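So that we are looking at the same thing, I have put the structure below in structure tokens.
Every protein chain except one is present and positioned as in the full complex.
Take a look at subunit A:
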Amino acid sequence: MGYLMTFSHVLSFRVVGDGGSISKGKICSLKARAVLIDMEEGVVNEILQGPLRDVFDSKQLITDISGSGNNWAVGHKVFGSLYQEKILEKLRKSAEHCDCLQCFFIIHSMGGGTGSGLGTFLLKVLEDEFPEVYRFVTSIYPSGEDDVITSPYNSILAMKELNEHADCVLPIDNQSLFDIISKIDVMVNSGKLGAAIKPKSLVTSSTGVFKKRQEKPFDAMNNIVANLLLNLTSSARFEGSLNMDLNEISMNLVPFPQLHYLVSSLTPLYTLADVNIPPRRLDQMFSDAFSKDHQLIRADPRHSLYLACALMVRGNVQISDLRRNIERLKPSLQFVSWNQEGWKTSLCSVPPVGHSHSLLALANNTCVKPTFVELKERFIRLYKKKAHLHHYLQIEGMEESCFSEAVSSLSALIQEYNQLDATKSMPVEDLPRLNVAV
């Protein structure tokens, strides 16, 4: 399943119809700047019948009936060429409605056929058609116990496209999301403490109503990702004493074009209904951001090497709180030699609903490497046996070289991370400076 969403700098919605409906404050006159794409209809139909049906413009949908059969090649090559014009048309229309188009958010999964194949096809289209506009990709990577057999193929083929055509990728895996909601579940059901949790404050909550055990786990998991995107854009949408725009993310967190994978963490997971939050509680939020239990992929940034780190804070937090915590946590973290003070920070005054403060940490860290290494290993296990390969090779435009190129692209990336890791315990030396005549 794939989504494509465009996001303008100032307004995430455009107004449809006459001004009269604005003055009445009707939310139904706002439309998401989004294009919804799926090669089967079930999911999109569900959305269009759900509570958010008025938010999406029915003209901004692209669907088909047969689906991609969990086959990247079908999504990329077949549906790509079939729908290229239509996609371009819808994108151009959306772009026209923007005063100032700053970036695209692409949201998709890596393991399937449509999101993975057609989603990455789109990346190339966006790059060609809108070269100045940033491409942020939120990618759901397959977990270990993923039930799609061909997910390693799909993921590796998609990775090559992400390497070459994305400005910034936020990898996420379902297992980590699931672990987080399990943790919340335990807290919420733990009696006295659980009763003190403000329902709206759950990082999994969407409508503010906490539904016990009624929700499908995917809804709760998806809400975490939604909250990630909310926090990512909060400083662009709301005021603050130290703003951070989306184009600053790429600028600060991508030191070399190919190293653009960012590990994210969201804290706190919930807020206790405690009005007086002493600094110690606030500091806990910062500590948690670096713990491996709060990362949205299986990664341990604390024990790997940082190339850069961004802390996006929302709510009643001031610069001194931020500085105190950076000073406190710095000694336990390892930064690459040429970026010892590689921190990017932002302060947004408006907290998320139900919270008094929150933190989104984005790390360009070698801890992302194990995910890629595992993916490559699963790929090789399949590819060695040539299992299911014919489903791909029978698609026009697909050859074995597509696979070998994709896996070398990934190997090269892994090698870059290896080289960085090798510098981890080396002493940091200042380089000799320029000698000048006065």
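Remarks
In this section, a contact is a pair of C-beta atoms (placed from the backbone, for glycine too) under 8 Å apart; a residue touches a chain by one contact, two chains touch by 3 or more; residues count from 1.
The definition used in the following text is that contacts and distances are computed from a predicted model.
You can't see one chain of this complex, but its UniProt record names it "Tubulin delta 1", from the set "Hemoglobin alpha chain 1", "Cytoplasmic tRNA 2-thiolation protein 2", "Tubulin delta 1" or "5-demethoxyubiquinone hydroxylase, mitochondrial". One of A:Leu242, A:Val353, A:Ala387 or A:Ala422 touches the chain omitted from the figure, and that residue is A:Leu242. Among A:His97, A:Lys183, A:Lys344 or A:His388, only A:Lys344 touches the chain left out of the display. Contacts to the hidden chain, counted on subunit A, fall at residues 9-10, 99-100, 102, 238-239, 241-243, 245, 247-248, 250-257, 279, 308, 318-321, 323, 326-327, 330, 337-345, 347, 430-431, 433-438.
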